[in-house]
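Sharing a structure with you now.
Showing just some of the chains, left in place.
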Amino acid sequence: MINSKLQQIWYGGDYNPDQWPEEIWQEDMRLFKEAGINVVTLPVFSWAKLQPSEDTFNLGWLDKLLDLIADNGIYACLATSTAAQPAWMSRKYEDVLPVDVDGRKRTHGSRTNFCPNSKTYRRFSRQLARTLGERYKDHPSLLIWHINNEYGTHCYCNNCAAEFRVWLQSKYGSIESLNAEWNMSFWGHTVYEWEEIVPPSNLNGDNRNFQPMALDYKRFMSDSILACYQGEYDELKAITPEIPITTNIWGLFNGLDLKKWGEAMDVVSWDSYPQMNEPMGNVAMRHDYMRGLKEGKPFMLMEQTPSQQNWQPYNSLKRPGVMRLWSYQAVAHGADTVMFFQLRRSFGACEKYHGAVIEHVGHENTRVFRECAQLGRELGELGDRLLDSEIHAEAALLFDIDTWNAVEITSGPSVDLNYLEQAQHYYKAFYDQNVPVDVISPLSDFSKYKIIVAPVLYMLKLGVAERIEAFVKAGGTFVTTFFSGIVNENDLVTLGGYPGKLRNLLGLWVEEIDSLLPDMRNSIQIGEAFGHLAGSYECGLLCDLLHLEGAKAIGSYGTDFYAGMPALTVNEFGQGEAYYVATAPEQRLLSDLIRNLCEKHGIAAPFKASAGVELAQRSKEGEVYTFVLNHNASQASVELGTEAYSDLLTNRTVSGTVEIEPHGVMILQKTL
Amino acid sequence: MINSKLQQIWYGGDYNPDQWPEEIWQEDMRLFKEAGINVVTLPVFSWAKLQPSEDTFNLGWLDKLLDLIADNGIYACLATSTAAQPAWMSRKYEDVLPVDVDGRKRTHGSRTNFCPNSKTYRRFSRQLARTLGERYKDHPSLLIWHINNEYGTHCYCNNCAAEFRVWLQSKYGSIESLNAEWNMSFWGHTVYEWEEIVPPSNLNGDNRNFQPMALDYKRFMSDSILACYQGEYDELKAITPEIPITTNIWGLFNGLDLKKWGEAMDVVSWDSYPQMNEPMGNVAMRHDYMRGLKEGKPFMLMEQTPSQQNWQPYNSLKRPGVMRLWSYQAVAHGADTVMFFQLRRSFGACEKYHGAVIEHVGHENTRVFRECAQLGRELGELGDRLLDSEIHAEAALLFDIDTWNAVEITSGPSVDLNYLEQAQHYYKAFYDQNVPVDVISPLSDFSKYKIIVAPVLYMLKLGVAERIEAFVKAGGTFVTTFFSGIVNENDLVTLGGYPGKLRNLLGLWVEEIDSLLPDMRNSIQIGEAFGHLAGSYECGLLCDLLHLEGAKAIGSYGTDFYAGMPALTVNEFGQGEAYYVATAPEQRLLSDLIRNLCEKHGIAAPFKASAGVELAQRSKEGEVYTFVLNHNASQASVELGTEAYSDLLTNRTVSGTVEIEPHGVMILQKTL
């Protein structure tokens, strides 16, 4: 349990009372209770108010506010307010302001607009965290610490350059080693002194041209920002060792090494902002990814919008029921909180058209408020039943931020190659079949799984190939694709033939990689039906030209000069088998392939359901809770069979074929 | 009359004799007379020639030139030449050069490339204006002063930052007041000293994120540039109080607060550069906008091209007759001058492919010259008849630069929301019916009108809602749309329910605003026919979800979860009525709606005419002049009825159904 003080799925969100007069605070308390809200995140952006000058703190208003919420039975996700430094700091200490990738010194403003290696910033942010920690360490409303907000701004200032050299010295030891590990003889980049190293940026183009350096700079930036987080963490942990600490990740993005960040948090939290027409499988995958950051532990849904957003090109309303549906989807995938940005809408500046529980009209008689209040009631009624329940997946998707970065900045073979998209295609194949998936890292424990799928496993870090081999030898099924096994963690090619260290496991050699023009297509012809795989499938993007070295061809190319060459293979290896998808096929092939694998391993959806109905399960103390999520805007059904189940949201007992309303949700527990 | 020295529609334009040897000047005089040209604008870009060094003036060439034109019966629109400072100034005084929105210090070159808050620039530009004023105050050719040229470059230098703080102090008085009026508690932007305020720019993103600050910076820039103008104005006015002063506005754009600029001019002048395939209603609206800047007084068409332009992507020729047609359109909408850029084409640099009366061939035997000469003859023959004649509109379109800026930089709800486009749609509904429209500001006198249409009246400045209410109470018809009444002049939301202070007048409450994806459409269903409104109309972009509070629904949404909710309403209020168009409908609905309103108020086109034939009227001393403008490339007709009219351009008497040639023009006056 994240904090045993509040034994239900936490419900609430970002609250900015310092933008409002105190008379509004009272009204907010009434409305929060009306909506079943029991946790408020604050103060997220109040540093200037908390510390009006270098030597002055002003916490009285916050004292009053925290007392007020405590009096109203509400808890605080207490934020350290360090994401936007006060103007006096930027003005007095120039090192606080970052330099962007184009070499422009930023001026004060916006947010997350600080240099992560600024000694000034580090000192003041720790001081503020310590000040808040000491002041509120015993406050009854304190539930969890929320450090900063959506970290992620990279800096290219001279101070960062100097720290980068220190970081490199620590990583590589000697300049000779760095020259070798970065292949610095390329284009005559050999350096002889550490001071000769310059950050890769748009000012020299090495952020696109010199991948080893560019990747290390990204890692260094992630570490630099993490050190900011860690500074605040250490202050708070020393004062309140028992209070969990988090920071909200703003989504599945590649600007930070999120796996490392997950490890540095007591509980992972993140902000989920799907676009209106985004495939729901992508959203599910992001939840699973966040759950994977702490190897399956429940996470916090720190932010979602009650209805529309403001920063998308088109900020549509969430249709009736959709906010509730997506909230339960988060819970189904491991969230133990449902929280909003924002509880009350700002009336000025850029987030004033972002949805809120309390809209500009200011009262509760709105569709959005009513939906929020209904959900609040339901979560209250669910109590602690679902807290800490677990998700058991026998299939895993291997996904890695470093690999993402490497694929993104590599030069060639195709600008259309998108690592995230490829992963989403494979995830979707499981998701559409209602088979649970863990999203894991190269360092995760593989032994828990029967199937591991690693699309575009371009970068093979030290030991990973060996661990995959062990997994397959022990009976596991492994699937990977074109453009895998190519480079090591510094983006240096593994010589001797693609896919490098996976060549033996996969039983093949990739001689060439063809990049198709956007309007070109090839096909994969399945010679002899292979389970669900049969006939012809379209493919494109990249086509490996490969030779079998023990593997068996399931399908081969239909056209071009490599017609007849293998395009889909399987290799028996130890007790298991390793598949290779040598090109980017249409979704139907992935679906048929994954269906084969699941059947082989006896993995199945809990029930049969209409298309667009998602089924997901969490279990705890022997009880299994099945979430039935109808993502359709029309009625759908699920076939429960002869067993009887209780729907926790309605207390209705159901069995057989059950209808579920548009955007409807059920949480089923087997009746005794 | 702009200046009684020249009692006809002025005809001429920009002339750059300093780019040519003196022998060409003589030839130009001959050609100008041949073309009926009686006014030349000069010297627009001759500062470097007029003042070759800080301490030297060189006006002899200009003396000679002005004498020459006077001798030839030609007048001068005498320019102050301050739009491009000499290179010696930029070199010696670095403060003259501006800093752009990306923080880049500009180098010398191009034009309007100066910092408006540069003390050096202000001093030297006043000095030059004074020097010219004193030298030519009694020159017989002096007709009007033309200050600078197409002002509009914004600057972000430190000097501007300092002046911005002074401007803010003067506007807000205290830092507390600024914090409140800008909602600076958002994202912790609270400041404690004026020096902490940093201009919003691309270096901090606050030009997009912090609307209150961004809007004020735009106003400050407009004021700063206006102070440059005012400095020159004051110098000239002190010397020649009787000579009118203007500066040419380069179009309907939102970089300056044009209404304020209009007030600072003795006569408004502007540069009209339609694209080849631009709807003519847009051009007409721009003329009407410029006329509105001085509440209906005649304006100057300072620049148009005789044929093609050079800076559009595709610079097509004006088809035969089109230059003449568009010239008369300008006059029909209130212009008392017809002037060109340029009289003789430059032979080097970026404007050498811009059309001119005298082309590179150098003689008069060109299509373009012949068309210019024909128009010159006609304008001469028209004499002073049309000068100072007025346009009587009973309908007005409310259009406001501040609102435009606010809509443009707001974050959400849809990137496709374009304030100008929405205004153009409503203008077109009148234009297509040949109903004259005044384009007015929120501060204009509303009592002159029967109908006021205010599309996307997003920003309601102080007192405007009350003035609209008074207008309707007194019997006026008011039309507004979605995304209206939302914010005050600092872009802070009026709390308590949209559309804020218009809610009572409109008799409704907008609960939510849905933003449609680009390919999504809804429809407006008219339940019971309402005048010309009947059946179903397509709509999109934004859809308000509203509740009636006294208003009557005329139409409602056809689909989506808000099907059946009102989409078009009318509220009786006092003696008048207020319409609300809750979404962006197809043009046909606007046409039918405006037709209803005009019929109700007895507003009608002067005649019936073919589609594409524009009718517009100016009146003076009891005489009404009806312009018949055939924008079609084919013959068309107008039905004059039984009355007889004289066409001032041909002296032909016409009545009944009259044919008008492709791109033809008539100016009809009732015969006695």
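For the reader, a short list of remarks on this structure follows.
For reference, chains read A and B in written order, and residue numbers begin at 1 within each chain.
Just so we're on the same page, a residue touches a chain if its C-beta (ideal position, glycine included) is under 8 Å from a C-beta of that chain, and two chains touch if they have at least 3 such contacts.
Everything numeric here is computed off the predicted structure, so don't read it as measured data.
Whole-complex tally (this structure file, single sequence, 2 chains shown): 3 copies.
Note that only the chains that are shown with their structure count from here on.
Matching CA atoms, the turn from chain A to chain B amounts to 120°, rounded to the nearest 5.
Remark: chain A and chain B have CA centroids separated by 49 Å (rounded to whole angstrom).
Only residues 16, 18-19, 45-49, 52-53, 81, 84-88, 90-91, 104-111, 113, 276-277, 307-317, 319-320, 345-354, 359-362, 366-368 of chain A touch chain B when the two sit together in their complex. Across the complex, chain A is touched by residues 102-103, 182-183, 185-193, 195-201, 203-206, 208-212, 410-416, 490-493, 495-498, 509, 511-518, 545, 561 of chain B.
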